[in-house]
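Below you will find the structure I want to go over with you.
All protein chains but one are shown at their positions in the complex.
Here is subunit A:
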Amino acid sequence: MKKFIPIIACLYVGLVIVVPALNVVAGAFTKGLSPFIENFKSEDLQHAIRLTLILTAIAVPANTIFGLVAATAIARRQFRGKALLLSIIDLPFSISPVVVGLMLVLLYSPSHGLFGGVVKALDLKIIFAWPGMAMATILVTFPFMAREVIPLLEEEGWEQEEAARTLGANSWQVFWKVTLPSVRWAALYGLILTTGRALGEFGAVAVVSGNITGLTQTLPLFIEDAYKQYQTELAYGAAMVLGGVAILTLLSKILLEKYISNHKINP
């Protein structure tokens, strides 16, 4: 029985994860390398890539700052309801992305939103435009950073910060010279996870964007659209780009884990 366990485990993971993943790679290169590169001349694809990068460039810095600030504010304090606050920060992970999108529509839609009047009066374009999509991306990705950094800060304790303070450092200096360096690897991993999810977010952005080709279509939306219109190769090509991001995320996780465990043994 015992020797079957790894075999069952590998078979299951193979059927559910490995074969589908290899299929994307095979599908992208069925006709060789040059048609694969040719795909990227599609203007809609280029636009989708650009928009995805812009949204990521907005969401990632915002959430990085929030995550670090929230971590320093929460981790070292003991207060009632701390566990609850941590669950609240995790909330975007358990809300369906479609519901996240819906919530933003119900706030900012000019016709039906809670702030519809204001949006209309100021002639803002939030829903079906990039500001709404950026908000959706921010909402869906903000827990990652805080979540990676908080446990580490809790573990490390206060002594070094206290020492720095006693020696006359102000809070800004303490943060830059003591706190941030001590959590840099966790922060880096949080940054990678945030970026990965921001690049790949689908549901929330789909609801908010209206999915207009060449205008509000992001890379994940482009993949769905191309697949549904039987432009299979184009879909596979675009999927390879996003899939590559996922592989990079995994690789960096492995490397960081290795580094951190080595670092713990001989710091």
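Things to note:
Following the convention adopted for this analysis, contacts are C-beta pairs under 8 Å (C-beta built on N, C-alpha and C of every residue); 3 or more make two chains touch, one makes a residue touch a chain; residues count from 1.
Convention: contacts and distances are computed from a predicted model.
A chain of this complex does not appear here, and its UniProt-recorded name among "Fructose dehydrogenase large subunit", "Sarcosine oxidase subunit delta", "3-oxoacyl-ACP synthase" or "Sulfate transport system permease protein CysT" is "Sulfate transport system permease protein CysT". Within the whole complex, the absent chain has one touching residue among A:Ala70, A:Val119 or A:Ala186, and that is A:Ala70.
Listed residues A:Pro92, A:Pro110 or A:Gly190: the one in touch with the omitted chain is A:Pro92. With the whole complex as reference, residues 1-2, 5-6, 8-10, 12-13, 15-21, 23-24, 27, 66, 69-70, 72-74, 76-78, 83, 87-100, 102-107, 109, 112-114, 135, 138-139, 142, 157-159, 161-162, 165, 171, 196, 199-203, 206-207, 219-221, 223-224, 227, 232, 235-236, 239, 242-243, 245-247, 249-250, 253-254 of subunit A touch the missing chain.
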